[in-house]
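For this depiction, one protein chain was excluded, whereas all remaining protein chains were kept in their positions.
What follows is chain A.
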Amino acid sequence: MDTHSYFPVTPGVGMEENFLSLDDILLSQERLPVRTECVFPRLGFLEKSSDSQDIAEGTKMEFPLWLSKGLYEKKRKVLSVELPKVYKEGWRTVFTADPNVVDLHKMGPYYYGLGSQMLHFDNPENPDIAKTLLQTFIGRFRRTMDSSQNAYNEDTSVLVGRLDCLEKVLFRSGQNGLNGFQSWEKGQASQLTASGLVLNYRKRKLVDVQP
């Protein structure tokens, strides 16, 4: 069973991000295809494909999520965000057909998180995206549950390999429940073990203590 010496902050999943969640920080680095709607003066060095000093209007670029979210405004068009291909109509049909066959780790790995973040940007397809996200989660739930509750003492990398980051967190909590029960049933729970904190704790060196 994995124990943390700190309390992990879970990802925010929805439109809100958890500021302290490591997953959400990684999520904010995901790149989105954007199209600039005005000139960005003197920022041409960011755009490697052209030599001009400015980024011209209508340039297609990739921005990380945090930057696009900051620059995006409804009233004053600075940039327009295009949907990554997993959230487009074509892939949505695949997800509605059978969400279980998709390798979400390859498609994401923050499929749900990024999908929810996409709702920040005005897009006529937003309701459909939200619906597909929910349906995908529901469709894949049974598989995640069964594999996490049945895989005891075996290599789980195959099971986990195709899961989204969010599903991985769920998988881990399912495994915790199973492992806890199994170790109780085998009588291992009554044996006292040293805490991971103590094992990792190194002796302080004298030089550090002395002023």
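Heads up, the rule we're going with is that contacts are C-beta pairs under 8 Å (C-beta built on N, C-alpha and C of every residue); 3 or more make two chains touch, one makes a residue touch a chain; residues count from 1.
Here is the rule we go by: contacts and distances are computed from a predicted model.
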Among "BING4 C-terminal domain-containing protein", "DNA-directed RNA polymerase subunit beta", "DNA replication complex GINS protein PSF2" or "GTP-binding protein", the UniProt name of the subunit that does not appear here: "DNA replication complex GINS protein PSF2"
Touch residues of chain A, complete complex, unshown partner: 10, 12-15, 74, 112, 116, 119-120, 126-127, 130-131, 133-134, 137-138, 141-142, 144-146, 148-149, 166, 169-170, 173-174, 176-178, 180-181, 183-185, 187, 189-190
